[in-house]
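Before any comments, here is the structure.
Missing here: one protein chain of the complex. Every other protein chain is in place.
Labels for the chains are A, B and C, by order of writing; each one numbers its residues from 1.
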Amino acid sequence: MLTFSDIAATLSTLAIEVPSWAYGNSGTRFKVFPQKGTPRTPEEKIADAAEVNRLTGLAPTVALHIPWDRVDDYSRLRDYAQSLGVRLGTINSNTFQEEAYKFGSLCHPDPKVRQMAIKHHLDCIEIMRQTHSRDLKIWLADGTNYPGQDDMCSRQERLDDSLAQIYTHLAPGQRIVLEYKFFEPAFYHTDVPDWGTSLLHCLAMGPAAFVCLDTGHHAPGTNIEFIVAQLLRVGRLGSFDFNSRFYADDDLMVGAADPFQLFRILHEVVRGGGFPNDDVQLMLDQCHNVENHIAGQIRSVVNVQEMLARALLIDREELSQAQEACDPLAANQVMMDAFYTDVRADLADWRVSRGLPADPVKAFRDSGYQDRIESERIGGNQASWT
Amino acid sequence: MLTFSDIAATLSTLAIEVPSWAYGNSGTRFKVFPQKGTPRTPEEKIADAAEVNRLTGLAPTVALHIPWDRVDDYSRLRDYAQSLGVRLGTINSNTFQEEAYKFGSLCHPDPKVRQMAIKHHLDCIEIMRQTHSRDLKIWLADGTNYPGQDDMCSRQERLDDSLAQIYTHLAPGQRIVLEYKFFEPAFYHTDVPDWGTSLLHCLAMGPAAFVCLDTGHHAPGTNIEFIVAQLLRVGRLGSFDFNSRFYADDDLMVGAADPFQLFRILHEVVRGGGFPNDDVQLMLDQCHNVENHIAGQIRSVVNVQEMLARALLIDREELSQAQEACDPLAANQVMMDAFYTDVRADLADWRVSRGLPADPVKAFRDSGYQDRIESERIGGNQASWT
Amino acid sequence: MLTFSDIAATLSTLAIEVPSWAYGNSGTRFKVFPQKGTPRTPEEKIADAAEVNRLTGLAPTVALHIPWDRVDDYSRLRDYAQSLGVRLGTINSNTFQEEAYKFGSLCHPDPKVRQMAIKHHLDCIEIMRQTHSRDLKIWLADGTNYPGQDDMCSRQERLDDSLAQIYTHLAPGQRIVLEYKFFEPAFYHTDVPDWGTSLLHCLAMGPAAFVCLDTGHHAPGTNIEFIVAQLLRVGRLGSFDFNSRFYADDDLMVGAADPFQLFRILHEVVRGGGFPNDDVQLMLDQCHNVENHIAGQIRSVVNVQEMLARALLIDREELSQAQEACDPLAANQVMMDAFYTDVRADLADWRVSRGLPADPVKAFRDSGYQDRIESERIGGNQASWT
Partner (left out) sequence: MLTFSDIAATLSTLAIEVPSWAYGNSGTRFKVFPQKGTPRTPEEKIADAAEVNRLTGLAPTVALHIPWDRVDDYSRLRDYAQSLGVRLGTINSNTFQEEAYKFGSLCHPDPKVRQMAIKHHLDCIEIMRQTHSRDLKIWLADGTNYPGQDDMCSRQERLDDSLAQIYTHLAPGQRIVLEYKFFEPAFYHTDVPDWGTSLLHCLAMGPAAFVCLDTGHHAPGTNIEFIVAQLLRVGRLGSFDFNSRFYADDDLMVGAADPFQLFRILHEVVRGGGFPNDDVQLMLDQCHNVENHIAGQIRSVVNVQEMLARALLIDREELSQAQEACDPLAANQVMMDAFYTDVRADLADWRVSRGLPADPVKAFRDSGYQDRIESERIGGNQASWT
């Protein structure tokens, strides 16, 4: 049985990217409930993200979403982030909120629309140059609502062609991470519905293309940790979008729905060489519809940290022995023992030892930050998904 | 084997209620794609609904959604509808778009919010008096996103109390239909998640309370026709919200995803005395996110009509014999024979014989109606879910 | 925040019924893998169950399955159990392994088959008299594989009638617990597929009929703790069949698949008055296909104990305050704090203080019991599901 001191050094390398849009308002098709103090600008989102990092030491980079985070001067935004102790991270493209994309973007039957979508990605690559970002994340809303609406195979060919055009514009060191999603917003078929499809397109693009795994984008019952293991095995797991779900793509706080699943996922990340490993970007993608945005983000990065600690505590030597002995009870027990180990006090100590608050959520509540932004951020348009 | 002439008279009694909101814009949390010609007012929605009825003879009533369809003078709206050959139907309450309802409405922990939601329903009952509507449909977005967020059992008690207060205000002949939904917009628990919960509350309210079954509101794999049979058996099936789904509450056109399921549902409706039966209100509840609103509605009522024809064609005598003989192949064959019978030509003849166009969708496309509304409905705010 | 000493007394009342059949071989339709030392007789099953109780202090009663546990003299079996420190518990009827039941039992179209199935239940009631059992558990495999195979509504009527006949034979103090199941072995429809159906039949039978909730018998994504809360609220939750699942009715060890779900379920049991409460029978129903039967049972009862401890640790005062304040993060945190509390050392101490081994699974492995039964139980027919 390992102890916290065995894993502390490794655990300390944890860095989780937070998404700028998590600090804006979000909701369902029924209603977006606004929150007081919500950022109006990319700068204000970055300020909130920096607060998460300040209190946890876990969130050194912020992902942007284009056009939601479009600014005139990205190098200035980069400097602004740096002044708050964080860096700009993944650039997320958006091809689902223009009228033109009603029937698709990179897969659209009309070459003009495809070209428009490709152009958007080239713009994102240019932004990446300015923000010093490594990853271009592509999540496509492309798909159809009705059988026959479009030809699924032709759409694959168009996607193949569009991605190839984008890929050639990557600068050295830049990567594409291609996300897959089971359904939504399309309700009959999605053009990149599963890891197999994403992987095929990554293989077609080339060595700088990787799969992005969003933990909420699978069919009910899918064994996600198996996919993690498989993608790490073939060297194509590029990044995670962490969140949790009970039903569909609920985008709840990571660790809130099935914490044992998160544990198993992180175990496979560790076991497969995905951590510590800069090439596997751990990121949140969540919607704090009913809870405070910032506190929700703090809780989430802490959840990942706690669960990663538990996963690191697995005695892999003992586990292997039980596995080789075909003793399912003993092997499972090794897993459960790590999962049920209470790492919270050790982590509080670890935080204090690094000048961080023992309880980051409480520290945030006590900090007055929320009051301050509520009184300062008056007027303007609160950021949301539009 | 029955023939179309055996069932034509019964089939002719079919009346499907259409929802006013289907003619407005709708979408997902990612994007609402507006359509040209979309209604700006309740009157324009009714006009579009009347067009559906004019072309199909199937949609004599229009359901309203309060406050989306709030007007100053409901009797004038009623007269307007009548002038277009349709009537006002079910009144749908809405307790999900006020800030106050962020944590619930009839189940909210705060009695003031509950009272506000109850008051809204009493307003709806008053509107029903003016619109001559029979049914108050209650679909609640109430629920929680996180374990522990609220006490599920207390919420049931509050719901019980709220519904009792509303129920007592029903006038003679008025009914409550209480809808259930598996999930969305709440992602951990829904306060009326299943038919069992809805039925318990209906039984507690009294004889004028009935369950509303939305075909898109179930867990994956649920045998919906069994629920239909069960609710008819206990005399508490009040109404249907028809639509179809591949994944969640996709709100696609009825019959588009699994037409055989629709067939089985309608068979149980017929077999259990739900058709012809005015007490079981057949209604659409759909979102035409990517297809033309009006044509989508026309297609949908025709889909129900075609499928009901197939269900009526089931030779129930022969079916019973095979069932009693425990001959699953023969029994199933009776079902499939009816399902695979092509009723389209007979229905086209039936339409022509009643002065209706043989092909209502084509007739709509040829009618110039869409061009007219696109040129007339300029300016104003297009109706959508807000 | 509560501590273990606050809950120890309450926790000490925990009693979990174990199923005799868990000690026999089980498997899938593909293969049953036999285990050495598997019981050949009801007595040997009871001996194994008694071993579980001896090592954990948690399993004082053993459920029987008729005809699998048919003996000539049930009072002698009762005495035998008592001599090993356990009692006989729930009697489970079996109407799925006779040729006659191919198309159903209590719902069969043929009244002769129904009568045979009713008679079987009366036999079970007579056995209950002799075993001093309170509960007759009815799980029905009844259903159909193909649409149209039988009339679902007629089957409900037959079920209603059959249950009424059985119910009238209950002696005072005896109860029926009626289990529901989503699917399997029937693949199109199940005659008691959900809690709503089970509850309707219980209400029809009378006050001594209760619903049995098997945690593996739901559609994907079903919020089981909501059902627990609802059934407790209406006073009709009679018993649990605990097990865990990733996909269907996998019958894995309870707590193995989604321990946080088990936690939430047990929280609702406590909150709704289901524990401590003799009227809510906690029971296992599992298949140890690949793991040692006895060790699997030990692990399972300990899993329930550990998780019940965590559920009891929830600070319900603090939880209520956060709930009333509509603070989802704080409320959820109260839940998570209890869930992540490591109760294992406290439970080990508790065991030692009561003369039990600190680690019951290890104690079993060290006890030589398994070696002994493997050498003693040679020849004969190992118990399995036939």
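Simple rule for what comes next: a residue touches a chain if its C-beta (ideal position, glycine included) is under 8 Å from a C-beta of that chain, and two chains touch if they have at least 3 such contacts.
Everything numeric in this text was worked out from a predicted model, so none of it was measured.
Only one of A:Arg76, A:Lys119, A:His132 or A:Arg233 touches the chain withheld from this view, namely A:Arg233. Within the set A:Gln149, A:Gln165 or A:Asn277, the residue that contacts the chain not displayed is A:Gln149. The chain not shown here is touched by just one of B:Glu99, B:Asp278, B:Asp342 or B:Glu376, and that residue is B:Asp342.
Checked against the hidden chain, the listed residues A:Gly24, A:Gly89, A:Gly238 or A:Gly272 yield one contact partner: A:Gly272.
Which of A:Pro193, A:Gly216 or A:Pro357 touches the hidden chain is settled by the complete complex: it is A:Pro193.
If you put the missing chain back, the residues of subunit A touching it would be 102-103, 109-110, 144-153, 156-157, 182-183, 188-190, 193-197, 199-200, 218-223, 225-226, 229-230, 232-234, 260, 264, 268, 271-272, 319-320, 322-324, 326, 328-329, 331-332, 334-335. In the full complex, the hidden chain is touched by subunit B at residues 220-221, 223, 246-247, 256-261, 290-292, 295-296, 299, 306, 328-329, 332-333, 339-342, 344, 361.
Taking the whole complex into account, subunit C touches the unshown chain at residues 26-31, 33-34, 96-97, 99, 101-103, 141, 145-147, 149, 182-185, 187-188, 220, 245-248, 250, 252-253, 256-257, 289-291, 385.
In this text, only the chains that are shown with their structure count from here on.
Centre-to-centre separation between subunit A and subunit C, using Cα means, comes to 40 Å. Chain geometry summary: the mean Cα position of subunit A and that of subunit B are 38 Å apart. Shared interface positions of subunit A, i.e. residues touching 2 or more other chains, are given as 220, 246-247, 256-257, 290-291.
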